[in-house]
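Excluded from the complex is one protein chain; the other protein chains are retained at their positions.
Moving on to chain A:
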């Protein structure tokens, strides 16, 4: 199977994730979409690795997973404390940082 098709898939996943981040209000869903984008990147890296015939892309995919895991920890903690203080998981409710 042509590896380029995986790149199309990665692009599709990334687009879905980005659209979700921009459109959805629920923090959990936004979070999931961020994960989707990260994984789309991973897929692209692995695909490039296969295309170029070396392991660099796969190594970077591992790094991305580590970053994603750390992000999940911090991100979920923020969402939980946000929900505790405002009883809502909507990202639009947290709009205090404006003039």
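The criterion applied here is as follows: a contact is a pair of C-beta atoms (placed from the backbone, for glycine too) under 8 Å apart; a residue touches a chain by one contact, two chains touch by 3 or more; residues count from 1.
Everything that follows uses one rule, which is that contacts and distances are computed from a predicted model.
The complex has one chain missing from view, so what does its UniProt entry call it, picking from "Sarcosine oxidase subunit delta", "NADH-quinone oxidoreductase subunit L", "ABC transporter ATP-binding protein" or "Peptide/nickel transport system permease protein"?
Looking only at the record, the undisplayed chain corresponds to "NADH-quinone oxidoreductase subunit L".
Quick one: which of A:1, A:69 or A:96 touches the chain that's been left out?
Considering all chains, including the one not shown, the answer is A:96.
Touching the absent chain in the whole complex: find that residue among A:18, A:46 or A:60.
Spelled out, the listed residue whose C-beta touches the missing chain is A:18.
Taking the full complex into account, what residues of chain A touch the chain not shown?
18, 21-23, 25, 91-92, 94-99
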